[in-house]
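Please read through the structure below; I'll follow up with questions.
Only one protein chain is missing; all other protein chains are in place.
Labels A and B are assigned to the chains in the order they are written; within every chain, residues are numbered from 1.
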Amino acid sequence: MIRSLLFAPGNRPDLLKKFPRCDADAFVIDFEDGTPEPEKPAARRELAAVVSYLREQRLPGLIFVRTNDASSSHTEADIDAALRTDIDGLVIPKLGAVAHLQRFGQALSEAERLGRRRLALIGIIETMAGVMAAAQLAAGDDHLSALSFGGEDFISDIGGRRTADGLEVLYARSQVVLAARAAGLEAIDQVVVDIRDDDQFRRDAAAGRNLGYTGKMCLLPRQVTLANEVFSPTAQEVDRSRRLIDAYDAATAEGRGVTEFEGLMIDPPLLKRARAILAVASRAGRK
Amino acid sequence: MIRSLLFAPGNRPDLLKKFPRCDADAFVIDFEDGTPEPEKPAARRELAAVVSYLREQRLPGLIFVRTNDASSSHTEADIDAALRTDIDGLVIPKLGAVAHLQRFGQALSEAERLGRRRLALIGIIETMAGVMAAAQLAAGDDHLSALSFGGEDFISDIGGRRTADGLEVLYARSQVVLAARAAGLEAIDQVVVDIRDDDQFRRDAAAGRNLGYTGKMCLLPRQVTLANEVFSPTAQEVDRSRRLIDAYDAATAEGRGVTEFEGLMIDPPLLKRARAILAVASRAGRK
Partner (left out) sequence: MIRSLLFAPGNRPDLLKKFPRCDADAFVIDFEDGTPEPEKPAARRELAAVVSYLREQRLPGLIFVRTNDASSSHTEADIDAALRTDIDGLVIPKLGAVAHLQRFGQALSEAERLGRRRLALIGIIETMAGVMAAAQLAAGDDHLSALSFGGEDFISDIGGRRTADGLEVLYARSQVVLAARAAGLEAIDQVVVDIRDDDQFRRDAAAGRNLGYTGKMCLLPRQVTLANEVFSPTAQEVDRSRRLIDAYDAATAEGRGVTEFEGLMIDPPLLKRARAILAVASRAGRK
């Protein structure tokens, strides 16, 4: 469960090597907008060393690489470079077509056939095409573990303007979270660009959580702390998850195959979600 | 036309027998969430006596039974029990698939072949699957007379949180009313769970009416009074309906087959709606 997804530029090893000081659930080494065009090849060459360093430091969060988007000549080289390192997955910017998503899925499948452990994909929906196709994209490839909504790029694509209350993106933001959650994916909410306004971040994060988002993209460590607060499970959710797992364990110990918990059949998705909530709560508790 | 749809638990004959004291346009005997699991069979057995009592008391509103949802082992028994009594229709909770709706439609069609008068279905859209399929569901079976939106269950299904302004359900609530009204169905809005806050109920009811909802689910008689106020036709609507029916009656008396009213052809749906408005206004006037 990703409450906070922190981005840093792929051409800034100085910043990337600070990831271990931060409590994000997932970290993104950004080859797209974060890395200027002339520096993209060098960033790719340095990736392996950066990832090795982060693994040696036992970075507790997941490590992702954001490749360039479908229209770029860098994308194939980005994927190749990323799959030669020990990352957890790829982030696809400006995801708008199922075929493009499946190109990424195939690259992962090929790597898996060669012995690579399973990787995840996070697709960012931040164009008009992506918003309109959100439901198809959510079901487009088995590697997809989350959809993210990029409000800034979306409003730029449609030619609108961002406001503090966000009504101009409510339709798109609602459509993306619905598509993601209905397909059983995590849903990661938009960035807040005013990096000094903690209140605006908290308000925007709470609005996203109310809509059903499960986490938020972050631009710096300060936002990670706030996102982790807003998206942590409540005491009630933690308690319920613990009781559900206890009921399941008891049933298993007694040899009962199927069990019920407060009127619901305990099926694998329910169990998985309960365990994820406890894992997050355990991380939050260690702080 | 249902301005107010009042729910009471199927295992509480003491409450069900109070229906005649209340002015709801439709009453729901609830076998789903309102009736605890262990008491569901007994509630089914007592249904016939309860419905007979309400008919003897000449309850002016419609009588519905809410069955359990598609995932329950009770649903078939609920339908069978309900169709052996003199009810006006069934309420389907957590409606998310056209096939499930049609299972209800077929049960009604079979009963009609055996001489039963025509019954209505009300489908509650309160899951992510239901919201996404709202347009298909609205056209899914001829017995369907209304779609209802369940904001509480929807936000629980998507993993969000409810707020007073309701922006977190605006997309789903808008999609459901559009699907319902475009298919010519009534649209019944979400409950307000804070049963002591009349202002919140009035605000939420008005917001629903503004969106195009034609009525509201109610949790107790106090809410029925408020819903009837907010969803009653205006004096202007009543006046226009009376003039339309007068124009139609005059044309019929003169042997003219087809007639026009203020630029519109008077077709059966227009006439039906005008009569429904007068019927509701007449009920409201008797109070």
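We adopt the following convention: a contact is a pair of C-beta atoms (placed from the backbone, for glycine too) under 8 Å apart; a residue touches a chain by one contact, two chains touch by 3 or more.
If you're wondering where the values come from, they're calculated on a predicted model, not measured in any experiment.
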Residue among B:Ile63, B:Leu170, B:Val192 or B:Val238 touching the omitted chain:
B:Leu170
Could you tell me which of A:Gln136, A:Thr163, A:Thr252 or A:Ser282 touches the chain that is not displayed?
A:Thr163
Where the missing chain touches subunit B, by residue:
135, 170-171, 174-175, 177-179, 181-182, 207, 209-214, 263
Those residues of subunit A which, in the complete complex, touch the missing chain
37, 128-129, 131-132, 155, 158-163, 167-168, 170-172
